[in-house]
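A single protein chain has been omitted; all remaining protein chains appear in their positions.
We call the chains A and B, going by the order they appear; numbering starts again at 1 in every chain.
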Amino acid sequence: MSGIETIKSAYDTYLRPVIKNRKALAGLLILTFFVVLALIGPYIWPLQMESDFSKRFLPPSREHPLGTDYFGIDVFRQIVHGTRVVLAVTFLPALIGTILATSIGIAAGYIGGIPGRVLNGIIDIFMTIPSFPALLLMAAFFREANIVLLSFIIAIWLWAQPAKTIAAQVLSLRSMEFVEAAEILELGKFHIIFKELMPHLMPYIFIQFVNMIRAAFGASQGLMFLGLLKFNPTHWGVMLNIAVYQSGALYVPYAIFYPLSILVFMILLLLGFVLVSYGVEETFNPRLRKYE
Amino acid sequence: MDGKYLLKRLASFFIFLWAALTITFILVHLMPGDPAYMLAHQYMQNYGISFEDAYQMAKASLSWDPTKPLWVRYIEYFGNLVRGNLGTSILYEQSVNQIIAKSIPWTIFVASISLLLSFMFGVYLGSNAAWRRGSKVDSAVFFSGIVLSSFPSFIVAILLVIFLGVKFGIIPIGGAYSEDLVPGFNLRFITDVLYHAIGPIIALSVERLAGYMLGMRNNAVSIIQEDFVNFAAMRGLKDSTIAKKYVRRPALLPLITSLAISLGFMFGGATLAESVFRYPGIGYQYAQALGTRDYPLIMGIFTVIITAVLLATLVVELVYPLIDPRVREK
Partner (left out) sequence: MSDEKYILQVEDLNAVYLVREGTIKASVDINFEVPKGSVMAIVGESASGKSTILEAITRTLPPNGRILSGKAIYNGKIDLLKLDNSKLRELRWKEIAIVAQAVQNALNPTISVFEHFVDTVEDHNVNWSKEEIRERASKLLELVGLDAPRVLRSYPHELSGGMRQRVLIALSLLFEPNLLILDEPTSALDVLTQARIINVLKDVHKKTGITVIFVTHDLPVAAELANYMGVVYGGNMVEKGETGTIVKRPYHPYTQALINSLLSTVGEVEKIKPIPGEPPSLLNPPSGCIFHPRCPYATEICKKEKPPRIEVKPGHFVKCWLYK
């Protein structure tokens, strides 16, 4: 198939049905808003990081739509600026995690014998180690991290469960006739995996990818909130950490807009992920479809 | 259930435990920075002693001797573990075992109540929604489920502190009980404890409730489409019987597995909520330990968490066949 045809068929198979689903559509709208915000926001509202303690904890005004923080710095601009990092640290781990889960999952499901069992064992072990404490453990040992490093650290604790699902799917697909036929024809392992198995696996991989985005968001925000390593100070989790733990804004009644604004943005973005996640699952999981 | 199955499960439990602990060991040693070195510096700062003395202290409080080669450390580590020795905490200068023993009850208290409540309500609401599929109840449940899913524990915790704690003073915002009270089995203390537990419990429950609600609803919806439900209706069975035995029961079973496994994972998951409320459970201790690089405590708690998870999984594997006939081995 030519390139354009492949893209079009991918659109038809994946994007169109998802868009038809109302929840997914709503979620995608929210996400688009955030992506646009991340892309052009920092240009429209550049960051102003000069501290002015006399302007501490100001309530929202025309000059500062969401008020100011402990240092008198505009909160809105910080949040807008932080959108980029937040999105990056959410998508990148999900991407890495998906690649890991897909490759290891397919291998675990397809390869038999001892190597197969070893792979499955590795997946199981990573599944039983509780991911958030492990993530915290790893993060704490690095004094600071950049986006890429952090994404890898998070991804390590995301891939296990999806890998198991994928492996299970591969296992059940493997015993089906078309795979047996391909094997008899000695079409080569790569061909079998990519041409025969993948089309059936794509919906599952897609669902797992979307779920991983949601999980990565929760993990990264939680991690940053606990303030265990140095990272970009406009990341919302870091902002929340400063707000709650370092500036005591929680306990000062008139300063509530500061942590509240951060929370609102977090909830909104998470809502977007949740909507897309459920929408995608409904679309690709035939049992959940409503009758026409 | 026969002994062979039991043996197999026990064997895999120990193998997994060993593997997980080994990975932990590897993780800690792969991380940048030498724990003993950093510990020593910490001691130096805390106690104003020389580096050599501090280093000796560090050696003593770790589960292994940092001057020995890796594989020797590994053996020492496991030797200590098997004996139940988890080292000494830097921060508290108590044995790690003691600290864990003091904090675990609080986490168990708060986390199990939260699990129970969210499970019961979630399952009830979810199955009702599935039964009345397409009605207002269904939409309401589904909608609130999605919205509530966007409120992870720390967000709820902070909101609770802001609104109920600081603004309106309805719930206390720190600790497990008021400091001026003496612990004991009197009514005043118990109500105070419950009072302090409200915040963490709610914070932990919101996301879980949404999860069980939607999970149960989805399960029940796909089960309702099953042929045996149809056949039950054709046999003239009452709606209530069908709802109870033919929909709820099959839908519930997989959820019970996840409930049991959540019991194991709850130790790690409580970290965020406990931290916001400064609730002295094991999650809070974990966060504190991480913040102060208290290696023995970090390792100790992590080990306990892993063991708890594996134990919960083991229990599930042994008990689940008793309740779901489909899983029983011949």
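Please note the rule applied: a contact is a pair of C-beta atoms (placed from the backbone, for glycine too) under 8 Å apart; a residue touches a chain by one contact, two chains touch by 3 or more.
Since we're looking at a predicted model, the values are computed, not measured.
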Who touches the missing chain here, B:S135, B:T191 or B:N230? B:N230
Which listed residue (B:L117, B:L164 or B:L253) would be found touching the missing chain in the intact complex? B:L253
Looking at the whole complex, which of B:K8, B:K245 or B:R278 touches the chain that is not displayed? B:K245
May I ask you to list the residues on chain B that touch the chain which is not drawn? 226-228, 230-238, 241, 245-246, 249-250, 253, 324-326
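Quick note on the criterion: only the chains that are shown with their structure count from here on.
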Cα centroid separation between chain A and chain B, in whole Å? 22
Mind pulling up the chain A residues that touch chain B in the complex? 23, 121, 124-125, 128-134, 136-138, 140-143, 218, 221-222, 225-228, 240, 244, 250-251, 253, 256, 259-260, 263, 266-268, 270-271, 274-275, 278, 287-288, 290
For the complex, which residues does chain B have touching chain A? 16, 19-20, 23-24, 27-28, 31-33, 134, 146-147, 149-152, 154-155, 158-159, 161-162, 166-167, 173, 214, 218, 221-222, 225, 264-265, 267-269, 271-272, 275-276, 286-287, 290-291, 293, 298, 301-302, 305-306, 309-310, 313
